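Every protein chain of the complex appears in place save one, which is left out.
Think of it as A and B in the order they're written, each chain with its own count starting at 1.
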Amino acid sequence: MVLRLGTIVEQLGGELFGNPELDIQALAPLEAAGPQALSFLSNPKYRQQLAASKAGCVIVAPAMRDEARARGACIVADNPYLYFAHVTQLWQRARQRPAGPRIHPSAVVDPGAQVDPSALIGPLCVVERGARIGAHTVLKSRVTVSEDCVIGERCVLHPGVVIGADGFGFAKDGERWEKIEQLGAVRIGNDVEIGANTCIDRGALNDTVIEDGVKLDNLIQIGHNVRVGRNTAMAGCVGVAGSATIGANCTIGGSAGVLGHLSIADGVNVSSFSLVTRSLNKPGHYTGFYPLEDNASWEKNAATLKQLSTLRERLRALEKELKETKK
Amino acid sequence: MVLRLGTIVEQLGGELFGNPELDIQALAPLEAAGPQALSFLSNPKYRQQLAASKAGCVIVAPAMRDEARARGACIVADNPYLYFAHVTQLWQRARQRPAGPRIHPSAVVDPGAQVDPSALIGPLCVVERGARIGAHTVLKSRVTVSEDCVIGERCVLHPGVVIGADGFGFAKDGERWEKIEQLGAVRIGNDVEIGANTCIDRGALNDTVIEDGVKLDNLIQIGHNVRVGRNTAMAGCVGVAGSATIGANCTIGGSAGVLGHLSIADGVNVSSFSLVTRSLNKPGHYTGFYPLEDNASWEKNAATLKQLSTLRERLRALEKELKETKK
Partner (left out) sequence: MVLRLGTIVEQLGGELFGNPELDIQALAPLEAAGPQALSFLSNPKYRQQLAASKAGCVIVAPAMRDEARARGACIVADNPYLYFAHVTQLWQRARQRPAGPRIHPSAVVDPGAQVDPSALIGPLCVVERGARIGAHTVLKSRVTVSEDCVIGERCVLHPGVVIGADGFGFAKDGERWEKIEQLGAVRIGNDVEIGANTCIDRGALNDTVIEDGVKLDNLIQIGHNVRVGRNTAMAGCVGVAGSATIGANCTIGGSAGVLGHLSIADGVNVSSFSLVTRSLNKPGHYTGFYPLEDNASWEKNAATLKQLSTLRERLRALEKELKETKK
């Protein structure tokens, strides 16, 4: 694969300092880039790597222009990381091999499903009755979209994704669990990406809703009747329990959890491994995980933790005693 | 979809106050229900929503009869939530579209597997040699049931479920791991529901066993030789390590974990995000996760936590010192 430097700038904009005829043969991080590679500097704290880089050309912000020009060829762009994202897309299109069939013959698409003519349904996918797949959406291999679920436009569903399995709903009948049939579906907006083996359950009565621009990593569980707001991103292995409402522009770290029937405001960041146990009404950064220690220290501290409220009482008693002693 | 109110009561019992000719067109929660919808009040603390609801009819407990009748039509039933579960089942049967073939032609069922004539095997499922699928059991799409594994009657296995992959067993040979072939299988009882992409491993020597009535949510991992007792329910993303024995009528919260080779008594409830590290011999509610805080507070508290056992020693020293001071 080869892309002329000049072609990149013609397509994506930015100001090029250097030879437009240079053939770019790879995209690479600063420290690994050779003279035929294009790299980028998105964070000024790595400027030392810039000086040392052997990259054929580097994408930099306007503030770094002089420094970058002193080193060699560069493209100046307002947001170098975003510019780099666009370059990866150009690269991907350029190296694209001929596409397979629109609906792979091994996929099982119900005649009662609606698949936009521009959508791609990969091998061994299942699209059930009443499901709708929007324009330019891609189902990679082995994706299930269950009855009546709706996927918007320009979405990507990675292998093993399950949309619209039954939500987890049962009523107690003595010791037995009686199934509550899950009569809702799943509605997914536009520009949503869903990682491998992630599951989004159908609603009990109403639908589970994933709004436009949401990005979900692999092995995530979204319970029934959850709503995930616009542009919210979740890292791998997150679990969201039923009927939780998550705002727009949130980030949820890997293996975090959200309990059911609560709300999270727009703009909330939840750290990895943290469990949201109450509604969060204000944007902000929330955390709750036990810090890592060497095991021997952990054993001592964790054992003491079990007496923490007693320690507080002892401290309170001491405070009182000392006060009285001083009288 | 329409169901006459009278038909519902004829099929499910309960005492109807109101017009049996009313056509129910939807099932809905109290606050969203319109005049053609049937709703329910299972928890008296929501009685204010009852008064305000526009539902055509509401299912209530005997204690709420007068209050409900003052509002409008109602069905009185001993356990309104269970009654509602039965209504969802009636609804689901009534709206059922014609079923597909008993064994979908895209499924790969080994001639040496036994599938009950009333079972349904969905698209792109795999049922291996020696596996047995009981009466009225449904494998949705893309389920694997491996060699010699047995699934009981009236079970539901959601898309992506893997029954009987090898348990995780290796012996150290210097630095290498030598595989211990997993010679057992998986036995699953009747009325078990297993969520999307959940995995239950085959036993090393004996079988992994899931008893009658167990309900497992999505993305759960059950290790080899585990036994899960009757009617126990687990929420999404739980991990159970090998050879753990979990009693009957337990609930395990989302993303919780159970270490291997331990026992949990009947009737234990484990909170979400909590790790069971020792046998629990008494029924009860057990918890162990770090509470959520705003990140700045967490940073201070988590840093202090690493000195907790030292703090205890300092407290002890102070107590001693004060005692001596007072002498």
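Here is the rule we use: contacts are C-beta pairs under 8 Å (C-beta built on N, C-alpha and C of every residue); 3 or more make two chains touch, one makes a residue touch a chain.
Everything quoted here is computed from the prediction, not taken from an experiment.
Only one residue in the set B:162, B:234, B:248 or B:265 touches the chain that does not appear here, and it is B:162.
On the side of chain B, the interface with the absent chain consists of residues 106, 108, 124, 126, 128-129, 142, 144, 146, 160, 162, 165-166, 168, 170-173, 175-183, 197, 199, 201, 204-206, 219, 221, 223, 237, 239, 241, 255, 257, 259, 271, 274-278, 284-291, 293, 297, 300-301, 303-305, 307-308, 311, 314-315, 318, 321-322, 325, using the contact rule stated above.
Although one chain is not drawn, its touching partners on chain A can still be listed: residues 26-29, 32, 79, 81-82, 84-86, 88-89, 91-92, 97, 104, 106, 122-124, 140-142, 156, 158-160, 191, 193, 195-197, 213, 215, 217-219, 230-231, 233, 235-237, 248-249, 254-255, 272-273, 289-295, 298-299, 302-303, 305-309, 311-312, 315, 318-319, 322, 325-326.
Heads up, the rule we're going with is that only the chains that are shown with their structure count from here on.
Computed centre separation for the pair chain A/chain B is 26 angstrom, with centres defined by C-alpha atoms.
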